[in-house]
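As you look at this complex, bear in mind that one protein chain is not there, while each of the others sits in place.
And now, chain A:
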């Protein structure tokens, strides 16, 4: 049983999704129960896997008992376990929020939601490059349908861009995988790492081309500067629980960059070592700057949060660009914080919009909110956390990032990161004062918000104080994760006990 635990995060949402396909309409209570139960179970599985990974052992699950490098393997190390847990925590908040009524605005919400989880979890676990492509497609297909959930002009418009861009990205992904397969003769990432280390010089150009093309694809998912223009519109127009779940989607891109490049182009890669590093570093800084401008310019709360996602992408990529275990550790801490808090803010924006009636989430004078005090309190916590002001987790995350920068990196990162934080702070305080203080005089109307929505938001935003309280254990876990990533030999030796001896 325990040895099959690794495959659970993939099988569980798959089965739940199939069950939830039964009858397109109706059976609302039953569907909600199944979906929430499956998500909570996923959370428990993720906790179990995290405990398993915390023993510093890399474990793997060979599907159909076909051993690597010939079969597809699911690999569990500290990084994938952490990502699984963050996904599951986020999903619980989003799915409970959706049960307040968002799931009934279209058909098959819960089934698609589970399949989105299937794709995300699979992408975090797989140890095979082509399989990564397949899971990317699974999560994208589900996300296309979820983005359209509920319909409406804005959503369809944003969807067209999102779908077309990602289809082009998929083609590019396949070309890159093809090139890498042609040059190295394998698709298993651990095996590829060995082959890259022993690569004949005349094939280096080919591998470089493939690797950088892969960076474009992952950059599209992660929303790096020249490839992010789809994001604000798509996230701002998505239904709230979907937008919250999408907070992890950009992190799938970040994860893929971290995983593929630390494994394939680590210390042993010779001339190809760190070939992505200058690209990631400079583009991350540019992303930060652009996102800072976007945050200031946003005239809608949801758009503002979408740009805050971009700020976090820039910050996280800068961590990858620094390429030191300390920076990776800092970025992982920041990743947990930013995923959960921005997810919570998307949900909160929806609640604020519901209470303000016609004004919605636009940052204009609106009618006063019936439950304004509670919402303002939550907004305050979320804003402080995401802008990186003490005492919440954003401050620790950003301090760790700043601390990890060395030498000339500081010269670039410190001003940019601090200025974008300032921009977020200004934009958020402006948004908050408009939303909560500058309202029309008049009688307060509007129905009270469902308790499930409150639960979803509080569940996600409570990450901010919790991550501070548990900063010690969390950062020691991320530190160990970063060390494990910096030393990919362990993973390679576990997967390929025979071949790794030759590479030494």
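Simple rule for what comes next: a residue touches a chain if its C-beta (ideal position, glycine included) is under 8 Å from a C-beta of that chain, and two chains touch if they have at least 3 such contacts; residues count from 1.
Heads up, the rule we're going with is that contacts and distances are computed from a predicted model.
Participant: The complex has one chain missing from view, so what does its UniProt entry call it, picking from "Osmoprotectant transport system ATP-binding protein", "Na+/H+ antiporter subunit C", "Radical SAM protein" or "Septum site-determining protein MinD"?
Facilitator: In UniProt, the chain that is not shown appears as "Na+/H+ antiporter subunit C".
Participant: Which listed residue, A:23, A:57, A:107 or A:171, touches the chain dropped from view?
Facilitator: Touches the omitted chain: A:171.
Participant: Of the residues A:18, A:160 or A:426, which one touches the chain left out of the display?
Facilitator: That would be A:160, which touches the missing chain.
Participant: For chain A, which residues reach the chain that was dropped from this view?
Facilitator: Touch set of chain A with respect to the missing chain: 130, 134, 137, 141, 144, 148, 151-153, 156-157, 159-161, 163-164, 167-168, 170-171, 174-175, 177-179, 181-182, 187.
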